[in-house]
Each structure stands twice: as structure tokens, then as C-alpha cells.
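Here the complex is missing a single protein chain, while all its other protein chains stay put.
Chain IDs A, B and C follow the sequence of writing; residue 1 opens each chain.
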Amino acid sequence: MISYLVFFACIVLILSLLTLGLNLQWGFTGLFNAGVVGFYAIGAYTHAILTASPQPQYLGNFGLPWLVGVLAAMAATALAGWLIGLVTIRLRGDYLAIATFGVAVSIQLVTLNWEPLTGGSQGLTRIGKPFAQLFETPFGFNLWFLGLMIVILGTTYWALDRVLLSPWGRVLKAIREDETAAVALGKSARRFRLEAFVLGSTLMGLAGALYVSFIGFVSPFDFLPIVTFQVWAMLIVGGSGNNRGAVLGALVVWGIWAGSGVAVTKLVPPSRAAQGAAIQVILIGLLLVLVLLFRPRGLIGEAAVVSRHVND
Amino acid sequence: MERRGRSAVVSAVALVAGVLAAAPAAAQTCPVKIGGVLPLTGSMAPITKKIAQAAELAIEHVNAGGGVKGCPVQFILRDDQGQPTVGVDAAKYLVEVERVPAFTGTISSGVTGPIIASVTAPSKVVQITCCSTASPFTLDGRSGGYFFRTIPTSKTQAYATASETARRGMKKTVVVYINTDFGTDMLRFYKAAVAKLGGEVIAEVPYNDNQPSYRAEVTKALAAKPESLLLIGFPKDAVTIVREWLSLGGTKSIALNNSMRTMDFVNGVGAKFVEDVFGMDNAQVAGPHVDAFNKAFEEKFQADTKGPGVHTQYDALMVMALAMNISKDLTGPSIKDAVRRVHVPNGTPVGTGPAEFKKAVELIKAGKPIKYFGATGPIEFDANGDVTGPALVWKIKDGQIVTDRSITIEDMQTLFKRVEN
Amino acid sequence: MSHGVAPHLQVTDLVAGYVRGLPVVHGVSIEVDRREIVTLIGPNGAGKSTLLKAIAGLIASEKGRIRLGGRDVTALPAHRVVSSGIGFVPQTGNVFTTLTVHENLKVGAHLVRGSLNERLERAYALFPPLAARRPLRARALSGGERQMLAIARAVMADPTLLMLDEPTAGLAPRVVEEVFRQLRGLAEAGIAVLMVEQNARAALGVSDRGYVLTEGKNRFAGPARALLDDSRVAAAFLGGR
Partner (left out) sequence: MIQALADGILTGAIIALGAIGVTFTLGIMRFANFAHSELLTWGAYIALVVVAFAGPGTPTGPLSFGWQLLAAALVAAVLTGFAAWAVDVLVFRRLRRRGALPLTMVFAAFGAALVMRHLIVLIWGHESRYYTRELQLAVELLPGARMLPDQIFILGLALAAMIVLHAFLAWSRTGIAMRAMAESPALAQVCGVEVDAVVRLTWIISGALAAFAGVFTGLTPQLHPEIGFNLLLSLFAAAILGGTGSLAGAVVGGFLVGLGENLSLLVISPGYKGAMPFLLLLVILIVRPQGIFGDKA
């Protein structure tokens, strides 16, 4: 039981990291990134390719230490975020969304088709886990990983708070709130946006590296568009523009997703499992709609949201 | 805001914990729990329906035949939605909360892979799949010997297919295959075998599943002017592909893989249009144990047993229950070793159905070895946890799927030697 | 103003704003009669535009009454306000740029049943430059032509009260004169005209009466001539010239 909760918490914290990255882009900068899973994938695969134990049929699988994989994953996603941002960031709203969505789909297809590097649909295994050899049981490793995640997420959370209170963070909010301010800043507004995009993407890459080093296996099926939707649902349910909301959203949405499965298993006999599973997904959809109906700005809305309308 | 946020956190945690607490944390007492993870929703769901029914039937037979160690078996089935994270969570839940020592699952290798890596191997529980064929899972030792499958690897089927296409003199073949581990494995092994056995692959067209139309892929395949088609995939998309293929004037000389051995496929395309096709399937040598399963399934669900994973799923759970009876205790490591003792060369043969299971349990109690013949034939695992079974060639006659001929285990072994040397 | 009969538009102690509980208009009362032009002036943020939008039903009023021709229109949704006889020309985005001139006029008469041909011809007769631009998209019009189209569109529904939010903003002086001349003509035809103007001196010049609003409240009111001559108004609200 405890062991499952520890495992569950690790997943929630990894998802929180993704949601925090997205919150920086959307909640604080207004960038509609619908390609979250693409950056997650880049981080995951970079880590996997660098740290997985060597195998003759693959170009990668260098067997490098865990920390190298994590840092390289962040660097690779930052670079990818910069390149993708450079091309797409001037698009507005929905168009940026569909463009980033397309980028994520393309990245997933590359992981599926570039077999010598990514293992294609077979995936890569034996990926570097942090100090896994020190632990006898999976529970021990999970507990240690949870501790590690708490430190990483806590540090990220703290650093984001700092950054957003800094002049740089205030400029971001100004750009998001006020188009004229953005126009007045001209070229540098785009630079600020790009920086936020890169920083957010880097967090997503970190989450990807942590996910595969927790699970120990990666395949293209980890990066289907549904993951992007889940992360967005977490941010919207929790309340965008608010880091506490982002973390809470990850907990609530993933809790609903996993918990409803347990509930259905308890209530529906196995012979009706197919219908039960359909009901589970219906419940997930219904809960999402209900949360949004009754708290349209998320569980923890942004405090200063009213200010925008007063000056109309 | 502050307080509301915090109370939301508390209630969310309470919700999760409450649901989980409802599960009694019992092991070794009655009933004995067996887990299952299958994609009950999502794109694989159409083929899962019968697989889940086969699982249900197996559990029913086990319980009617005396259960495990005198206890009835409780089967806890979770949905993986075809999503790796969901599947891993479900498996973790089964192992850590429900404390199952063994579970069956799942179909998509993209979900099975992370489950092996993060649940099965580290937690030392037994996992038997009906359907995940990705070749590396059993080969590279990643599972620590805890992962088994009752479905022969893609290699067996691919070699058998190549021998049959060669026998029928199929030339200038285009291979249209699903772009997953299953499809790429099949293509790779098929090409290797064809090179030795005769025949020529003139074009390879991968396809991604769940496309609304495959006209582009079919057009591309036809552009190579093939004389025959080998289609590797799953029935839903295959119906669309074959219909588009035929209506665009493609040849009727079509070879298919095991998944298409289902009336859904035949009726989907239209029986009169597929008179010339043939397909492969694993194992299922004829015999009383196969018939017994087919009969029991047809009676219970008013549906035939043709379809991917139906027989193998039944065997996965029967093997698991037999092994749990053989095992000295209900822990993963000892069940793992017991799995290899369900088909002992000098054992007493036992088959499918409740009566045969009961007989097996009594033999086990008496300390005698058993030799299980399942719904797919003799179940004997090799060192990797794979089965090599016989194969059969099926065709369609008068709107029905009939067996054309069988390839025995001995034939298969010769075939392997011819291809791999 | 004091005819003994109730004025055509009568707004009493109106409280309104964009967000409930944060009003921008704090209890304003104004009256407009048919055949007269009334101008609202005041500094930025005085609530002039908000007042017009509240009368038009685009934002909800929290307190107070709006009566038109003796009928209470306070709580009506915007499209019902139109059918009660109020035409509104917002300050920005007051024409549909993706629609042609002709289509803009048709939308203006959305609530009118039956054939529109007669009305359309009347509108083109009233604003001859538009007739030549009939098939063009409104995006292609000049600033003055747009303003003309916006007014023509608003009168397509035969309003008894026409409200305009800064109808001359950004227009050349010659065009400003033309717009005011048109408004005078509409008033003489029997319409009550209520406008908000930054160009206060010129607007009061063509108006019958005026109101000065500050911080969402009434400050001064009176005949246009009197306001123009009032040194307090002139110093604070009419600018240096």
C-alpha cells in the first residue's frame, strides 16, 4: 500500500514538473504550447540514448552516468525549445498551439521510425537509474527516488518563484497582460517570450529524463498526444498562472485517472470489465467537465485576474 | 484561496487513500488474487473483448476445478487504455496494493515494456502475456526470468509464413505492415526467411494504425506492381486496407498474419472477396484439449474463438494457476520456477476445462509431474520464457475460416535450422 | 427638458461596470429628448463609454433605471434593446470589416422583417458616398466613410435614440464637420442623439445640451451654450483652446 503510494507520488511529482514547465509558458507568458509531449520525449530519449547500457545494434546506448544523462537531456530540450521557438513563437494563440502540436507529432514519429538510434517501436531498455544498485527492493529505490523528486521539484518551485518575482518575471507578466506593452517592447518582447519558452521546455525535458530513469524503459508509445492533453488538463484544473495550482492539478487529475480505475475494478465484476472501463473514461470526462463548470478558473485561480478587466 | 487550495489537496489525497484503503491487504489467504492488465478501452479495445472473455473463462475453469491451493481465485482486471503510464500504474497497484504474486498482460508492447522494467522485474512477480510479441523482451534478460508469453514470438510466425509463401510460389511480394514492434519484427524475420526459402519482397510499406483511410499506402504498394501481398496488422485497419486494395485492382493473392483469423475480418471485407487469401496462425494443433476450450468458450459467450490472443490468453491464466498450485508458496520467485514445471516431458498429460484442471490439481497434490496441453497446444517454455509452437495455415472456404494444413513442431525446428544456418 | 411630459430617454441613478461589484458608473442620471443632441464630456475614466454600453445593454446595470419612451429597458439584453429603439455606434470596431458595405447595412436592419430595399435606398440617399462603395468590403473604406457607414448602419433599424461613442475620433476637420452636419439632420428628423466626445468644444457647438461626468458621477449639466461659457467647465474639460 505505502509502496504504491510512494510510486504514485513519484509519478505525480514528475507530472508536476511538466505542469510547472507549461505554467511558465502559458500561465505566466501566455504561450499556447500544445506540444508538451514533444519536449518530454526529447528529454526522455536523450537520457535513454546516453545512459542505456550498450547494445551492438544501436548507435546510442552509451552507458553514461545518470547525472550526465539528466543534464544532457535538459541541454538538448533547451536547444530544441530554442530552435522550435525561433520558428514558431511569432505565431499567435491557436496557431502556435497547432504548430507546436505538429512538432510534437513529428518528434514522436521520429522516435518511432529512426530505429538505429531510438530502437523504433521496440523501445530502449536498461536506462540509467540513479544509484539503483544501492537498493535491494523496488520500494527502497522508489522511496529514494521520491526523496530525490521532492528535492528537485522543491528546488524548481522555489527557483521559479524567485524568477517570477525578479524583473524578468515581471516583464513576462506585463507582456502577457498588455499587448501594448508587448508591442512597445518590440523585438525584446519576442526575446522574453523565447526565453520563457526555452526555460519551460527545459523543465519538460528534465521531467522526461526523470520519467525514463524512474521506469527504466522508453518507447514511442510513451509520447502520444494524450499526454499533452493530460498535462494541460492538470494546469487548467489546478489553475493556470499559479505554481501551487499546477502541482495540485497534477495530483488531482492523475488521482482521478488512476483512482477511477481502482473504483471501477472494485465495483464492476470482471465479466463486465469492458463496460466498466468505458464507464471509467466517461467518469474521467465528466469529472473534468464538472470541475471546470464549477471552478472555471481552476481550483486555485490566479489572484490578480480581475485587474485585467478594470482598465478596459 | 489559500485555504481552499489546501483543503482541495487534503480531499484529493483522502480520495485516493480512501479508495485504496478499501482494498484488504491480504496475501496467502483465501481468495487467492491474480491480476490482469489489458487495454479495455483505446485503439486495441476491439481485439481485447474476446481476450478478456477468454481470461474470464480460464478463471471460471480454475475455480470450478478447485482453485489455487484450495482457495478460490479472485481475478482483478485493470484497464491500461493503451497508455504506458496508465498500464504501469495499474500493474503497480495490482502488485503493491492487491499483492498479487502473478498477473497477466498486456497487449501493446509499448505498455508491456515499461511494466516489465518497472514492476515485474524489480518486484519479482510473474507476468505472463497472451499477446506482446516484441522480440527483445525475453531475449536480453531484462525481465530476470519473470516474464513469459504463451504466444510464440514473431519469428516463429514469420518463418512459417515465409515457408508457406515459398511453397505456394508467391513472387514479387509487397509487404504492408503495421508500424509497431510486431510489424517491424515480422517484416525483418520474414525477409530473412524469404531470402533462404525463395521469393522476393519488392516493396515494404509501413502503416500507422487508426488512420481514417489507407488509400495512400495502398496506392504506394500498388505502384510497385506486385503479384502478391503480405499484410501484417490487426483486423480493424486490415479490413480497410484489403477493401481499398481490392477495389483499386490489387491482386487477390494475399497472405495474412494470425490476427486476421477472425470472422470480423472475413465479414468485414466480405467473404466472397477473400476466397484466395490464406493466413498463418500459431499452434492450435487439433486435439481434444483445443476442442474442449473452443466448445466451452462458444457455449458461454455465443461467439467463436477465432481472433488474436483468445487461446493464448486462456493458456496464460491456466499456466499461471497450475504453476501457483505447483509452487511451494505464493511468491513470485517460486511461481516463476514452477511455470517451467507445467509441461514436464514424462508428466501425465492434462488438458483444458474444469475437469482436467481438477485432475491436474490432484496430480500435483500427489506430487506427480504434469504435462499441460492447452488451448494452443503443448505449452513448453524455452530458456527465455518463450514457447515455440507448431503453426497452421488457414484459408477461407464458403465464408468460413478453415485450416488448410498444419506445420508440426518438428517441421518448425527444421525450418529454423534452414533459415538460421 | 421640462416639457411636462417625461423625456424620451431617462436614466436615473445608474450604477454599472464591467465586473460586478466594481462599478465604473456610480449613480448617473441623464435625460435626452427627441430632436435634440446631447453630448457627454469628461476626463478619461469618467465612465462616459461605460454609460453608453450600459444603456445599450452590452453590460449589466447593477442599480438604477433606464427608460425609453416611458418603457423600462434596464434589464433587456442587447438585441432587445435594439428593438426597443436604441441605435448604438461604438467607438472602435463599429463596422464589420469583413462584410461589404451593403451587408453591413443589412445587418443593421437585422430585426426588420420584410424587404429592406426601400430602407437601403434611403440610407444610400442619406449618405451618397456609400452608394458608390456598395460592393466593397468595409475594410477598404476611409476613416470618414467608415464612420458614415457606422451611422448609416445604426439608423437602418429606425432608432428613436442614436448613441455615438466618439464619432469624430481620428477624423480630418472637414470630415468632422460633415459628421456633425449629418447628426444635426438626424435630430431634426426626430431622433434623440446622445454622444460622447473628446472633441468637446466642437461637439457642444452642435449640441443642444451637455453633461459633464467625472469619476462616474454627474458634475455639471445644462444647455450647451451655457457649458461652453462656464469658466469652470472650460478650464477643466474643454482644453486650452
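As a working rule, a contact is a pair of C-beta atoms (placed from the backbone, for glycine too) under 8 Å apart; a residue touches a chain by one contact, two chains touch by 3 or more.
Everything numeric here is computed off the predicted structure, so don't read it as measured data.
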Using the whole complex, pick out the displayed chains that touch the missing one. A, B, C
Touching residue (missing chain; options C:10, C:74 or C:94): C:94
Determine which one of A:109, A:150, A:165 or A:267 touches the chain that has been left out. A:109
Candidate in contact with the missing chain, chosen from A:160, A:233 or A:299: A:233
Subunit A residues touching the omitted chain (full complex): 26, 32, 87-88, 90-92, 94-95, 97-99, 101-103, 105-106, 109, 112-113, 225, 229, 232-233, 236-237, 240, 274-275, 278-279, 281-282, 284-289, 292-293, 296-297
Just the residue numbers, please: which parts of subunit C touch the chain that's not shown? 56-58, 77-79, 81-83, 87-88, 90, 93-99, 103, 106-108, 110-111, 139, 153-154, 157
For the chain that got dropped from the picture, name the residues of subunit B it touches. 41, 43, 45-46, 48-49, 179, 205-208, 210-213, 215-217, 219-220, 235-236, 239-240, 243, 246-249, 264, 267-270, 273
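By our rule, only the chains that are shown with their structure count from here on.
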Look at all chain centres (mean of CA atoms) and spot the one farthest from the centre of subunit B. C
Where the CA atoms of subunit B average out and where those of subunit C average out, how many Å apart are those spots? 74
Geometric centre distance via CA averages, subunit B-subunit A, whole Å: 33
Subunit A-subunit C separation of Cα centroids, rounded to whole Å: 51
In the complex formed with subunit B, which residues of subunit A make contact? 1, 3-5, 7-8, 11, 55, 112-113, 115, 120-123, 125-126, 137-138, 141, 214-222, 224, 226-227, 244-245, 248, 251-252, 255, 257-259, 261-266, 270-271, 273-274, 276-278, 280-281, 299-301, 303
Footprint of subunit A on subunit B - complex, ascending: 1, 4-5, 8-9, 12-13, 15-17, 19-23, 25, 36, 38, 40-41, 45, 48-49, 52-53, 55-56, 59, 75-79, 81-86, 88-90, 92-93, 96-97, 108-111, 113-114, 116-119, 122-123, 134-136, 140, 142, 179-181, 183-185
